[in-house]
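Shown next, in structure tokens, is the structure this report addresses.
Here the complex is missing one protein chain, while the rest keep their positions.
Presenting subunit A:
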């Protein structure tokens, strides 16, 4: 994964200005990137400490009057202001905190890659259809004894990210916006209810295991992507490598 210069631009200049793009989408994107930078700033060992990144981000948001609930911000900010903020974000690459996270990830890559290669090789032998279209890096080992079988009900916590780091789906409560006791997602594994990358990968994960899965489009959303996704351009027009952090909280066999 080459160190990119910051978050990818989801919208072109025309798309930004068009009526079809509502203000709240832009606001959400900007706020989410701010949140990303804060999280990255906290984890990275390079760059300023967490408070510095946090301050920088708050400064940016405050400057552009983007703090607060999306719908309230949408009422006060006009399109021009939002476009200005969005443009500035990419010109000045404000969120330098992301570099730190990427560098840290690169350091740990070589060790994980070996494991992933090993697993891929094994999978290759097993499946006639071809190599698995995902790679798995184990972040925390499970108990290595309890593995789910096809048809078992599994419960998991997850975060799905796009290549630029935007979180597009999660059931882990981070923001106070959706204040409710989060529940892990429960479903029968291995029977086609979820995208194939999940179905295949989860069968290789033991109870308590935490892993990062990079799933290729064919086993995720296909080359076309989700036609109605809330992240229009990135998911629709580019084929997506989907990163999924799957954690197990409990693994229960049976109905």
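Following the convention adopted for this analysis, contacts are C-beta pairs under 8 Å (C-beta built on N, C-alpha and C of every residue); 3 or more make two chains touch, one makes a residue touch a chain; residues count from 1.
Operating definition for what follows: contacts and distances are computed from a predicted model.
> The complex lacks one chain in this depiction; which UniProt name from "Glomulin", "Corticotropin-releasing factor-binding protein", "AP complex subunit sigma" or "EF-hand domain-containing protein" does that chain carry?
Looking only at the record, the undisplayed chain corresponds to "Glomulin".
> Which is it among A:21, A:61, A:77 or A:195 that touches the chain not included here?
The single option touching the absent chain is A:195.
> Could you please point out the subunit A residues that touch the chain left off the display?
158, 160, 168-169, 171, 178-181, 185, 187, 192-196, 198, 222-224, 226-230, 244
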